[in-house]
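Omission of a single protein chain aside, the complex is shown with its protein chains in their original locations.
Note that the chains are named A and B in the order they appear, and that numbering of residues resets to 1 at the start of each chain.
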Amino acid sequence: MSVVGANYSYWITIVLMVGGMYILIARGNLLKKLLGLAVLQSSVYLLYIAPGKLIGGTAPIIAEGYAVYSNPLPHVLILTAIVVGVATLALGLAIVVRIREAYGSIEEEEILARDRADDDEAR
Amino acid sequence: MKDDLILRVVSKLTMPFMLLFALYVQFHGDFGPGGGFQAGVIAAAAIVFYGITFGLAAAQRLVPEIVVERLLAAGVLLYAGVGLAGILLGGNYLDYFVLGADTVAGQHRGIFWVEAGVGLTVAGVMLKLFYMFASRGRDAGDA
Partner (left out) sequence: MAATVVALALQRNLFGAVVLFSIYSFLMATVLVALDAVDVAMTEAAVGAGVSTVLLLGALYLVGGMEAKPLVRPLLPLVLSIAVGAVLAYGMQGLPGFSDPQAPIHVHVAARYLAEAPRETGVPNVVTAVLASYRGYDTLGETVVVFTAGAGVIALLRRRKRK
C-alpha cells in the first residue's frame, strides 16, 4: 500500500505513457497518432518534474523567509522541451497536411493501399 | 466570426492587455515566473486571437509576414550575437561575465538579451505557424 501511496506520481506517469503509446500504435489516423505522441511526451514532463518537488518546498524563486525550494533543473529542461514539442508537433501536422493533399486521406491503411496499387501499376 | 459583436469588442479590449502581459512576463522573468519562451507564446497568442476574430488578412495587415520572418531569424541571431559579444569583449562564447561593469551586472545583461532573443524567435515561429496553417486553408477553400 505504501508503495502505491508514496509513488503516486510514478503511477500516473506510467498510465499516461502507456495510454499515449497505445494511441500511437493502435490508431491508423495520422492526426490521432500525433495526439498520442503528444500525450506520451507530456508523461515525460511529469516524470521529470515530479521528483524535483519537495514537500513543504516552494517554487524556485529565491525570496526571504523560504529555505526549501523544489529543484530548478528539471523545470529548465522541461520548459524548453514543451516549446520544442509544440514546434515539432506543428512540423508533424504540416507533413500530415501534405500527405492529405497528396493521397486524399490520412488513414494509414488507405495510404498503404494506394501505395501498393501504384506499385502494381508501375510493374 | 467577423460579424460577432461580442467577439469583436472583447478581442479589441483584451488584446492590448495580452500584449502588455507578454512584455511583463518577458521582462519580469528574472524575478517571477516567466521568461522568453512564455512571453513569446503569449504575444503570439494575442495576435492569433486577433486573427481568429477579425480574419487572417487583418492579422497579416497588423503584423505582416515579412516582419514575422525577419523576427524569427533575428531572435536566433540575437542569441548567437550575445555569445559573440562575449568573445569580442575577451571572454568565452556565451560568457556573460565580461558584458557589464562587474560580473553580476554582466550576467544580468546577458540573461536579459538572451531571453529577448528567445522571446523573439518563439513569438515569430508560433505566429508564422498560425499564418501558414490558416493561409493554406484559405487557399484550399478558394480553389
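Details
Everything that follows uses one rule, which is that a contact is a pair of C-beta atoms (placed from the backbone, for glycine too) under 8 Å apart; a residue touches a chain by one contact, two chains touch by 3 or more.
Model, not experiment: these values are computed from the prediction.
Taking the whole complex into account, subunit B touches the unshown chain at residues 25, 29-38, 41-42, 44-45, 48, 52, 69, 72-73, 75-76, 79-80, 83, 94, 96, 103-105, 107-108, 110-111, 114-115, 117-118, 121-122, 124-126, 128-130, 132-137, 139-140. The omitted chain makes contact with subunit A at the following residues, 3, 6-12, 14-23, 25-29, 31-32, 35-36, 38-39, 42, 45-46, 49-55, 57-63, 69-76, 78-80, 82-91, 93-98, 100, 106-107, 109-110.
Following the convention adopted for this analysis, only the chains that are shown with their structure count from here on.
Looking at the complex, you find that subunit B touches subunit A at residues 31-33, 35, 37, 41, 122, 125-126, 129, 132-133, 136. On the subunit A side of its complex with subunit B, the touching residues are 59, 61, 79-80, 82-83, 86-87, 90, 93-94, 97.
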